[in-house]
Every structure is written in C-alpha cells, then in structure tokens.
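One protein chain is absent from this view; the other protein chains keep their places.
Letters are used for the chains, namely A and B, taken in the order the chains are written, and counting of residues starts over at 1 for each.
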Amino acid sequence: MSTVTGFLTDSTLCIGCKACEVACKEWNDLGADGLNWSGFSYDNTGALGHSTWRHVKFVEHPPELGHGGNSPELASWTFSSDVCKHCENAGCLEACPTGSIVRTEFGTVYVQPDICNGCSYCVVACPFGVIQRNKEDGRAFKCTFCYDRQRAGRTPACAHACPTESIKFGPLDELRAEAGRRIEDLHSKGMHDATLYDPVDTSVGGIHAFFITRGDPRQYNLPPQPEIPTIYAKQGWKSAALGAGMLAVGTFLAFLGGGKR
Amino acid sequence: MPSLGTSFGRGGATTAQQDLANSDAILIMGSSMAENHPVGFQWVMEARKRGATIIHVDPRFTRTSAMADIWVPMRSGSDIVFLGGLIRYVLESGKEFREYVKHYTNAATILREDMKLPDELEGVFSGWDEETSKYSPETWLYQGEPEKSDAVRPGHAQAGGGHGKDRGGEAGDLHKHDSDPTLQHPRCAFNVLRRHFARYTPELVESVCGVPKEQFLKVAEIFSNASGPEKTGAICYAVGWTQHSTGVQIIRAACILQLLLGNIGRPGGGVLALRGHASIQGSTDIPTLYDILPGYSPMPFWESDADTLEQYINRHSSNAGWWSNFDKYIVSLLKAWYGDQAKKENDFGFDWLPRVTGDHSELGYWMDMMDGKMEGLFVMGQNPAVGAANGRLQRKALSKLKWLVVREFVETETASFWYDSPEIERGELKPEDIATEIFFFPAASHVEKEGSFTNTQRLIQLHQKAIDPPADCRSETWFMYHLGRRMKAKAKAGLHPRNAGLNALTWDYPTQGPHAEPVVDAVVCEINGYKTANRELVRDYTELQADGSTACGCWIYSGIHPQPGMNLANSRKPKDYLGHGWGYAWPSDRRILYNRASARPDGKPWSERKKLVWWDENKRAWTGHDVPDFKKDTPPDYRPAQEAKGMEAIAGDMPFIMHPDGVGWLWVSSGLKDGPLPTHYEPLEPVVPNALYPKRPFNPTAEKMERPENPYGFPCDKRFPHVLTTYRLTEHHTAGGMSRTLSHLAELQPEFFCEISPEMAEEFGIVHGGYATIISPRGIIEARALVTPRMRPFAVQGRRVYEVGLPYHWGSRGITTGDSANDLLALNEEPNVRIMETKALACFIRSGRRPRGEAALDELKAKMRESA
Partner (left out) sequence: MLKDLLSNWPLLQQIRTGADGTGPEAMSEKTRKLKPKFEGAEVARSICPYCGVGCGQLAFHKNGKLISIEGDPESPISRGHLCPKGADSFELVTHPRRELKVKYRRPYSREWESLDLEQAMDMVAHRLWKSREDTFVEKKDGRSLMQTKAIGHLGGATLDIEENYLIKKLFTAGLGMVCLSNQARI
C-alpha cells in the first residue's frame, strides 16, 4: 500500500518567484498561456487552467515604513502558489462519466488523458474552479500531482524546484502535523492572522493540497466553504422526489374530485 | 572587487551562501536578493527561521522586502550616507567589537600628518589635482613607512582599472608603520574614521536618504547588535551598490562596518557580493578584462611597466604578506602561455605581452568605436545593444565597425541592430549605409559542453556535457581553439616581432569527437599548473617557482587539478554545510575567507557558538570546520623579526594575510582612486544638492564621458526632476537573450513596464495600466504604468523626490518585446572599476505613448530645448 501524499503550500515562505509554475510546465510539457500583461501586481498568468497547473497569486497591501512582509503587524505583499486541491471528496471525480478521473494509490486525483472525452462535467463540478478544458485539444486538464514522478519515488516538479521550500511534499499525515506546528510557530511570533486552509468540515471533506496563508483565504482564491456539487444534486433529488410526490397526490386528488363531479 | 580587495585582501565574496543561515542579522542593501538570487535566498530564509532579523534597505518594496522583518525605503544614490550613519552610530555608541578591531584591523595605525579629510578641503581628500581630476595618494600612506622612489611606485594616477591594484607598489612596505594600540592617538585610523563620519548623523540620514530618523536608528540598533563573540551579522549586496558613480566606496563603507563589528572571517558574518551571471566571479579571476591577468596580477602598463620583467615585478610585488610571491605567479603564467620559448634570457616572453595605454574597458573602447577608430569586435554571450548604458550610442557605434562577430543562442539585438533597431525605425540608420560585415555563430549551451563556472562565492563547479551541440552550434572553447590554430598558421609566415609571442604561444590542446572539440581537461591542467620539466601537475600554488621550472595559468586556481583525472571542480560529494567535497573554492578550497579571525588573537574560538577555525596546541596546527586561511603551522604567538619578509613578516594574530600589514583595512592607503574612505557624493545627474559638500555635487574622479551622443542634465535640472532606477525581475535575465525568447518566462512578465507611486501617478496624470513616456537627455521610451504603493516618494532636503523604476530586460526581439530602459542611461565610469551608473539618474515622465519614427527624436530635442 502506497503512502497517501500531499502538498503543504506555505505562503509565508513564498517569494513569488514562480519557479513552481515553470517547473510544472517544463516537466509536464505544458504550453504558454499567451502574453497578457495584467497590471495586477506581478501576476500575468491569472489563474489555474488547462495549461497552468501551479499559479502564484500576488496580494498587495500598501507597505508601511519599517515593516517588511515578515513583520507581524502587516503582510504587505504576499504570494501563494495555488494548485489542484486533490479533494478527499473530489467533485470532478464524482462527476466524471467516463471513468477518466481516478484516485491513485497516493490518494491523489488523476485525469487519464487517454480516456477523457472532453464532456466537461468535471469542470463545473470542481468547487475551486481548477480543472479546465483545453478548447483546441478538447480534453480537460489539471495538476496530475506528478503521478509519473511519484510512481518513481520522486518529488513533484513544483515542490522539487521551490527555492524556499514554500511548497512541501510528503506523507499527508506528516504534512498536517507540520502545518499545525507551523501555525503555532507563526502565532507565537505574533502573526495571529496566519491560518491553515483545509476545509475538512465541508462536503469536500478535506484536501490533499492545503495552504498556510495570512489573512482571509479568499484573497488567494480559496473559497471559505467549498462544497462539491453532488450534495446539491442530492438535495436536488430530494426536491425532485418531493415535487413528483406532490404531483402524484395532486393528480390523485384531481381524480377524486373528478369522480365527484 | 577593489572595495573587497583593498579592505580585506581578495576581490571576492568573503563567505558562502549557505553560511548566511548562521547569521543573527542580515542586511540586504543594493540587492533584491529574493528576486535575483532566489535559490541563494533560501539561506536567508533559513536564518530567518532560526531567529535572525532580516533587514532590507531599498528604494522599492520588492519581493525581498516582502520576506524581510524590516524594510526601510531609501532614496537611490544616498547609500554612503546611510552606511556612514551606521558607522558613526557604532563608533559613537561604542558598539564596535573592540578586541577584534584592535587586533585585526588597521585601527591603531597612525596616519600621516599632512593627510586632510574632505571636511577640511570642501569635499576632496588631500592629494587632489583639480587639473587632471586625479588624486596622488602620497598623503594617504601610513606614518613611518619608508619613502620610496618614483621608480618603484606603480603610479597611482595611471589609466588602469582597479581590479588588480590592491597590492604592491606604494603599499608594499605598509607593515612598517607607527601605531597606537590604545587607539588614543588623534591620527590613528580609528580616530580619523570617527572624525570623518562625525557628520553622518541620524538627522543627516533623514534629510539626505529620506529615511525617518527612528527607522534608521531601529536598523542601526538591530544590526550593530549582531556583533561580539556570540553573534554575527552578514551584508548582502549586488549591482544596486556597484552600479553607481561611487559604487566601490559604497561597498567600502559596508566593509568598514563589518570590520568594526568583527564580522569578517566568522560564521554568519561576511560581505556577500551577489553576482548576476553564472561566472562573473570567474571572468575576473580568469579575466576577459583589459587591466588584469589571471589571478589578479596587473596587466603591464606602457607608462610604467614597458621595460623589464624585473622592474614590473618590483613595482607590483609586496615585501610582506602573500603578494611577496608575485614573481612566482607571473613567471609561471608566462611559462604557461609562451612555453619553451619563455626563458630567463628573454624575460620569459614578458615583452610579448601587450602594454596598456589607457582605458580599454568596454566603455572606453566603445567611444573609440563611435569615433570609427575600431575595426573589429567579438561579442560572446553579451548583448550590449540592450544591456549596456545609452543603447542608442551603443548601436550606432556598432554600425561603424568593419566587422562584427556575435556568438549567441539567439539572434540578439546586437546581431540585428542593422535592420531592426530603434535607430532604423527613426530613420537615423539605414541598412544600405551600414558597412559592417557581420558573422553570427550559434553557441553551444551549458549541457552541450564541458566546462566550469565560478559562482558568487568563489566556488568553481564543473558542468558535465550531456549531449552534442546541434548543427553549427559550438562551444567558445572550440571557436577559440580553431581560430587560434588559424592565427598561428598565419603567424608562421610573418617575420615581424609582433608574431614572436603568437608563434611561441602554447596551443597544442588535444581534440576529440567529430567536431575536433578541444579537451577541456587539458585546459584545466594548464590553469592548475605543472612542472615544466616533466609536465607533472603541481599540488597547489605553493609549489610554483620564479625560475621557469613551473607553469601555471591562474595561480589562485592552482590546486583545482592536483592529479591526472582529478578535476576538483567536478567533486560532488559534499561532506559538511560549507560544502567541502562539492566543487572547489579558490584559494585552497577555503569557503570562508580570513577565517583565522574566527578565533581570538590567542587562537581560541571567540565562542562555542561561532567557532570555525582554531589553533590546536597538541597538533601545533590550525584546524576547524574550514580550510584555515592562514599558514597552517604559524602559532598565534608568532612574532616576526624586524627585517622579516614575505609571509615571515605576518604575525600569528594577523588574519588578513594578503595585506602587507596582515590586518583588515578600515583606512585604505593604496589601491583606490577616489579616496581612502567613503564619502558622500550625489549621482552624476543629481536631483538634489550635495548636503555635505555643496561645491562637489558628484564624485569628482568619475568619468562622465560627456559628448554630444552622451549628454547630461545639469545638477538639479528642472527638465529631469525625477530619479530613474533600473533593475531586474525574477522572471527575466539581464538583456533578455536567455529569457525573452522562452515561452514559459515571457508569459510571466510579458511587457515592459515602469513602476511609480500612486502619488506620482496622481501628480502627473498617469493612469495605472496605461502608458507612460520616460525621457532622459539620452533617449525617449515608453512603458506600461504599474502604479503601486510599493513605490513611494521621498522627503529629501525639504522637497519631494519621486523615483521611476524600470526593469531593463526588453528590446526589439524575442517573444515579448519592448523599449529598452538602458536607452535612457548615460555611459560613464566609476573611477576604480569603470562601471556605469544605472541605479540613480535623472528623468522626466509624462502619460501616454511616445511618438513613432522620427517624431520621437523631435520630442527629445524639444525637451532638451526647455530651460533647465
């Protein structure tokens, strides 16, 4: 049995260099997204997509004299490398009708490109907006958690490259413990705004790529209450059943009424 | 380099990047280390994790500031005031590491009575000659040094750069001097230092740097606490310091501060020069520079060194300290180059070496090129059309060459200037008028050839060859070898004296493979050195001789290949955190230089926490975690005899063995052209007056190279009121030849932009995301406007100073293209190393795009016609 692995992405250590984005593209032979100067800080690749499986988000606040970004008072310019969360209950996997999306022996969620037929059900099913369909190619793509490298006992390309070890890779349990220690440490240094983003209490049931951020996680495109669409689907079934029942009762009543006439 | 060289003895970073992890405080200034050396920066993060305080002093809030505990914005070009303020703070509050300063620096040395400081002479030191704009360093020498005749002096005012001039000559006898170990004498270096920096008060820092007093004092307190037996602090800098008209003196100020705090030669201490290319350090060690020979030996100068080898050796060697071995190194070099033909009778071919007659640096000879005095140029792995200052002049000068050879991966702007430069667009040049014949050779990449880079910490690392280079791509080794072969064949027929050296030149490298690629290992063996009788490799430079029995291509690298088949640059088994067993650090695999200073004068470590190298009484030898940077068996209590020479003249408690007096130099009496101590001048295009010396707005020894194609604004010129500063981004590399053509890098920073503060944007009507046009006396460019609170205005001497930040990676070619920031810069030279000022010039900014074609020049001309 293989160990379940994960990513701990610690934005308090991220220097915003984007080595993860490039290392990922290099290893996975991903194309460039085009030249679009956004004017939004130094972020010109925008978001995760079919050809961007790691994306560094830049969050700017006006700096204050004397305070670097590591001062407890103010995190002026922060960076966080976003990635597929490899959810415990993965919306994409549940939605995939072809069996293309599978859970690997490392607990990660993997899209098999040779099976994917490009139906895009997974795209709408992802609570984080991670997976995207390549319009030219037709198929859906996202982070593979370097399944091929993991198979050979290697660290995923992004974590391997990350200069400051802001991206940590390892057994999930160990990373969770480490994240706890790290949060404690940050709090003890006065950074009370440091939190661990790992939505275990929602239908997602926890993620295999969790994050340490300072301040509101929404700044980093991390939704506070991510839910997998299938729970809405279950609610939908209930409503549908109720509606159908009421319709049946109505019909019956109508019959009754008709009979009286 | 001369700053580190004159202060400590060697022109290289004093420490290793990994050792930053041991620092208690790290001051990063003149560098955005997280952005430009991200992987090296992990060691700063490691130090932060262990509790160190990270301080970033920079005009911009960068990705480095974002990782720092403290960020202090400081106006570009005011660094010496800030550092001078720190020096004064340390001296006035008695926070110097007294024991260290007393024993390991020239604090106690008494200076001459006729020496005068700039405060007494309205901004210049004694020895200034207004007519030639040069110093005579006579009065900067130590009191008690024996007089020397002019014949022995190297001539301080000569044309050379400073790379090789930190020894010998006038400094040769500096070990003979008067001193006052109590540091009471009013003219001991310590008290002179105190007097000189007395004006660098926190109030001056506030008014000149735009740094509020309390912020400055916070930095001063924290960094000066990283000192003493138990603590150390490190300083990291890069071209944010060097690329100023006072660059060498800025670094000097940092060296003085570190000597006062006892932070040199100790774990977690040091001055780490962060180099921006894979082998910047290597290309000065084995220089493709005009003023030095391999191993920092000076090139002979026609004025002073034209005659005999003996005369040259006498001028440049030192009576005491390591440079007393100079004759061995130069003779061995001549033997390596001229082989059997180099004999004692012909001065080992010394006469075949060309003599230097002036400033032959890039900036110097480019002016000759502009004037049509040059015929040919080889450009290898550099892109001056984008990367060098005053791009318009750079490119126009190229058009005056007869022939040009460019060796690169891609067709850079230097290769394409004749058909797609801004000058073509503006109609200034036309291809049909340009006579330059151009040869473009595709280069082999680092995985397609074997060879070594010397990194920022003097570490030589071999990159093995993985694959053959494709098609016509070849290494420079191949190109040079086969070009040399052809030249030697031509020389055989020539009977001129000029061909004697070329005929003698050893060029018999073995070749291999289908392309006849020279065997790199053979070159490394020559660099290492060998005995001429049997070609047996020398173990290291201590085996070199001055009688012609040894040959050595670069003495400081000697030891890199001590045995056949053993290139230590290819070692890949690190044994400890300093990385011994991985690569080879010059000299002698020492990872932290001057590490004798990590022990007390009596040879014991200053503290358990900071121990590195110490004296082992049982073994009667220096030992420790690093290779001792000291004579291995000289005990701490060794005292030289009165007339001792060479290394015998260095006492057992003198860690700076390259210096004739064995100590670190707070005061530099020889080797610098712009003064023995750093003093503040504004940049060459100052936007504010010099608060210290109103009569000297800028460094009087700097060369402005002013001419119609290289014009300047006036001091405090109303036309150009803002400070312009250039820099790199993580996502690109220098002039873009290795990044603008790569899709995965281009998309990360896809367009040229300028960074300005919201206050500036509002005052000048510049819209975020829109375009801005930026004008200097040299050029006019446009950039997208990135308005960000990470930029801020400075309150300087009662006025508001704005800065415009420009990354300089763009040009006309590649996937992402844009105007070149360097088109705005001026060509000029800092006097010691002949570097140009890129970090603080003056500019004008307006909203909107620049005109196209000829109209762009019209706007520039109109600007210049406004009243200054």
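One rule holds for everything that comes next: a residue touches a chain if its C-beta (ideal position, glycine included) is under 8 Å from a C-beta of that chain, and two chains touch if they have at least 3 such contacts.
A quick note: this is a predicted structure, and the numbers were derived from the prediction, not measured.
Enquirer: In the complete assembly, which of B:Ser32, B:Thr284 or B:Ser598 touches the absent chain?
Expert: In the full complex, the listed residue that touches the missing chain is B:Thr284.
Enquirer: Which residue, B:Ala198, B:Ala466 or B:Met566, contacts the hidden chain when the whole complex is considered?
Expert: Missing-chain contact among the listed residues: B:Ala466.
Enquirer: Considering the whole complex, which of B:Val39, B:Ala198, B:Ala855 or B:Ala868 touches the chain not shown?
Expert: Considering all chains, including the one not shown, the answer is B:Val39.
Enquirer: For a quick check of understanding: of B:Cys554, B:Leu568 or B:Ala702, which residue touches the chain that isn't displayed?
Expert: B:Cys554
Enquirer: Where does chain A touch the missing chain, residue by residue?
Expert: For chain A, the residues touching the absent chain are 17-19, 21-23, 26-27, 93-94, 99, 101-105, 110, 112, 114-115, 147-149, 151-152, 154, 157, 160-165.
Rule of thumb we're sticking to: only the chains that are shown with their structure count from here on.
Enquirer: Note which residues of chain A are touching chain B in the complex, please.
Expert: Against chain B, the touching part of chain A is residues 13, 15-19, 21-22, 25-26, 31-37, 39, 41-42, 44-45, 60, 62-63, 65-71, 76-79, 163-165.
Enquirer: Could you pull out which chain B residues touch chain A in their complex?
Expert: 34-35, 38-39, 41-42, 45, 48, 54-56, 61, 63-73, 212, 214-215, 218, 729-731, 743-751, 753, 768-769, 784, 786, 788-790, 815-816
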